[in-house]
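For this depiction, one protein chain was excluded, whereas all remaining protein chains were kept in their positions.
Presenting chain A:
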Amino acid sequence: MSDGEQVTSAPALSTYQDECTFSYAQIPEGVRNKQYLGLDSKASSEDTVQAIRHYYDLDELVTILAEQDEETKERRYKKVTLQFPDELLGDSACIVQELQRELGLIVESSTRTENSELCSGQCSCGSDNNTCHVKKDESEGQKIWILADTSYSACCVDEVAAEHVKSDLVIHFGDACLNTIESLPVVYVFGRPIFDVEAIRERFVSEYPEKEAKILLMADATNTRYLKGLYERLLLDYPNIAYADLVLDPKADARIIGYNPQTVVKPINLMLNRNLVGIDFECDEEEEQEAREQAIDSKLCEYSLFHITQPHAPRLLQLITKFETVKVYNHVEDEMFEGPFPNLRVRYRALHMARAAGTVGLLVNTLSLANTKNLLNLMAKKIKKAGKKLYTFVVGKPNIAKLANFEAIDVWCVLGCDHQGIILDQDREYYKPIVTPFELSLVLGDEFSWTGKWVTDYQRVISLFENGQDEEPDQQEAMTSETYEDIEEPTFNPVTGQFAESRPLRRLQYLQISGATENDSSSTAVVKKLSSEVAIKGSVSTSAVTLQNRSWTGLGSDFNEDLEEGSIAEQGRGGIARGYDYDKDIHAI
């Protein structure tokens, strides 16, 4: 971009919105059919309610909610939040109504008809209001809330939103990643989707003619309940078959409604948030963790994966790296998914770009995963040590425009749930490469190597980061004692075929800044040179440099050329969408 042309208009700092964003989105007629409930469009509202009760096992749910504390004889869970993914949100009102009725939380009967209409699908959920306050009854001391929009990925339990109402139980509907939740008790309701075991068996047999083949059956969390049945039928023909059962972390206070996974679990068989039944990993529990992992990986490599339902891209990528072959079967449409599968190699380029990057944006796309905070801190430390700059962002549901606003960032590192929360950017639409913490750990080392693995488990990533910890002291020392003369040789960047600094912030100019602030006796020439750089508190601010080089000036969308003075900063709205600070009193609960 030429410097001569000064672009003087300001950027919008958020996704563009106009009236149409907020207009009422009419749901077309066809969408109302809830095929997963097995109903046609003519079904009466009575049928619908019955179907929903059956589908979500509401009776069992009610028993849980009705549980009483042994001492106080009050309901154990006082504030209950129900979390729905977008596609099931249409059922939420009906479910809540039924729950309230069963739990005796409803007083007036007049609301009933109103609500049953709602549950046939007319839920207006276009706006991004986070939480929808449904109904309360002070006397019973139990309240139910619907989380209509999740903060991050829908598969994860949204602790943040639940925290807004200080909820003491989250009921998670739909597919879930089952990642361990540290603080809250959770109840998972997967529903009972239609699953024709016989049809799938036939399909399976036609896909795998060889009977001796080692095959692992897997499905999303919702359909896993049927896998055992399928497995037992197939076992007669295929002796080397296995299946992946759901598993819950015993440490977490979590339950699954309507399905009881196997409870006796060998910890070694725990993989990918599943319990792999039917695979015998012949290795010692006492062995070194690394050796054990290697044994497991090599064992899994022998297996082909038959995945029922389409997993999200990050999950699929992970499965591809683990198994010999992966076949994805959509049982509802009865078709095999032909690809394109996400390609791990494509990420290799991003890694090289990350290696040459100066500024890393840590994009936190989850808050509920175990170890998130540890990893975040550890990564921050490592990034600093590698001579890079870092900024941390917490963005709900990142998209291209949101990330594009931060021009100073050279590479993003996304911390998110491995089912949906990681951005893979398969169509290469994002401006800057996006990597995962595991990939960043590869990049930050002195030597760059590529293993062909893809690790998303934070615990393992943390251990990877910590492995490089040993040389820390002398590195630190080297950093401080280093004069600008002994800057390391630039590394070769194969993406551009040029030489680039793997620690770009240790370039001459940046180092001289710190030198100059420490001792002012340096010659005037150096100071002159420095005047073009932007230092804040003795360290270079890369974003300030970017801002300076940028051709538009000024922040905010109220920029006006004629205005001589800058606009006055005002205190903005505070709080969360459900209740901003200024109207807190009105909504006071």
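Rule of thumb we're sticking to: a contact is a pair of C-beta atoms (placed from the backbone, for glycine too) under 8 Å apart; a residue touches a chain by one contact, two chains touch by 3 or more; residues count from 1.
One rule holds for everything that comes next: contacts and distances are computed from a predicted model.
You can't see one chain of this complex, but its UniProt record names it "Tr-type G domain-containing protein", from the set "Calcineurin B homologous protein 3", "Tr-type G domain-containing protein", "Electron transfer flavoprotein subunit" or "glutamine--tRNA ligase". Of the candidate positions A:209, A:267, A:452 or A:574, contact with the unshown chain belongs to A:452.
The omitted chain makes contact with just one of the residues A:194, A:301, A:336 or A:400: A:400.
Contact between chain A and the unshown chain involves residues 1-2, 5, 7-13, 16, 18, 20-21, 339-340, 343-349, 352, 400-401, 404-405, 407, 426, 428-429, 431, 447-452, 485, 487, 489-492, 494-499, 507-509, 525, 528-529, 551, 557-559.
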